[in-house]
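Yeah, one chain of the complex is gone here, protein chain that is, but the others are all in their spots.
Here is chain A:
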Amino acid sequence: MASRRGRGSSGGALVRIWPFAWLVVFFALPCLLVLRISLSEVATAQPPYRPVIDWSAGLDGVLAAAAELSLDNFRLLLDDGLYWQSALSSVRLAATATLLLLVVGYPMAHAAARLAKRWREIVVILIVLPFWTSFLIRVYAWIGILKPEGLLNTALLKVGIIAAPLEILNTETAILIGLVYSYLPFMVLPLYATLEKLDGTLIEAAQDLGATPTKAFWAVTVPLSWPGIVAGTLLCFIPMVGEFVIPDLLGGSETLMIGRTLWSEFFGNRDWPLASAVAVVLLVLLVGPIVVFRELEARRSAPGAGGRTGGS
């Protein structure tokens, strides 16, 4: 054992330095840069093409940069109700969509996990397959379906369920449909992974002891699939809060979602420091969920930890 580890670690440093260095330079460092720019004033950072810190001036340069820091952007964010609303409504929409995803995704994952093995594989492939086609295309397809003279309204009018076209496109309903549709595979897969491993004899035992199928489901199946529920929830909720394409294409011009606010501050108003401040706020909103997600994933993939979660 000891000799194997010794042999492995000689090349280990070489192996791990490249991806590690890449992520430090192109992920960790830029995130710090966002923080730095968010603390600078509009005047000094526009256009922000000059170096953020004047390294040639040594410590003085760093100090000078530190002296320029200001919280003005964050004060502006606090004062303007628009930013508050966009932050709150993105969390609200993402939370609603996550609940809907659980309602839609859990029965699918549960049904898929109970199929015969042959069918199970095919169904899982079918669920994942749309994920491989362009996200943009899948969101775009809904415009044609939801718009006033679109397919859904045409069909409903023909059948006679409604008398006038429904206004769905450019409302929050359209955003929710888009979110649920686009993130469904991300919810179903983690749920399926835990439900598939679930020991069927436990449910039989519960039923033998007199539990109704409904009771057995809530008392045994749901608690045992908890890791899948948490993973699916985080995997969907975190990116949905910062979603840009779905609110922009399906939600119309009045939707407030923080990802879209950041985009328009950046591309519309060209206010880079303010856009950075919005990014920092978004990150602060998500730091808790991201840390939990990271811990879960790290524990799951840790060698020797074993896939079994404490169910017994």
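Please note the rule applied: contacts are C-beta pairs under 8 Å (C-beta built on N, C-alpha and C of every residue); 3 or more make two chains touch, one makes a residue touch a chain; residues count from 1.
FYI, contacts and distances are computed from a predicted model.
The listed choices are "Quinoprotein relay system zinc metallohydrolase 1", "Acyl carrier protein AcpXL", "Putrescine ABC transporter permease PotI" or "Cytochrome c domain-containing protein"; the UniProt protein name belonging to the chain that is not shown reads "Putrescine ABC transporter permease PotI".
The missing chain, though absent from the display, is touched by one residue of A:L76, A:L102, A:I143 or A:V230; that residue is A:I143. Contact with the chain not shown here comes from a single listed residue; of A:A174, A:A206, A:V220 or A:I238, that residue is A:I238.
For the chain missing from the display, the contacting residue among A:L93, A:A174, A:A216 or A:L249 is A:L249, taking the whole complex into account. Mapped onto chain A, contacts with the missing chain fall at residues 4-5, 7-12, 15-16, 18-20, 22-24, 26-31, 33-34, 37, 48-49, 51-52, 104, 107-108, 110-112, 114-115, 123, 126-127, 129-130, 132-138, 140-145, 147, 149-151, 154, 181, 184-185, 188, 234-235, 238-239, 241-245, 249, 259, 262-263, 266-267, 272, 275-276, 279, 282-283, 286, 289-290, 293-294, 297-298, 301, 303.
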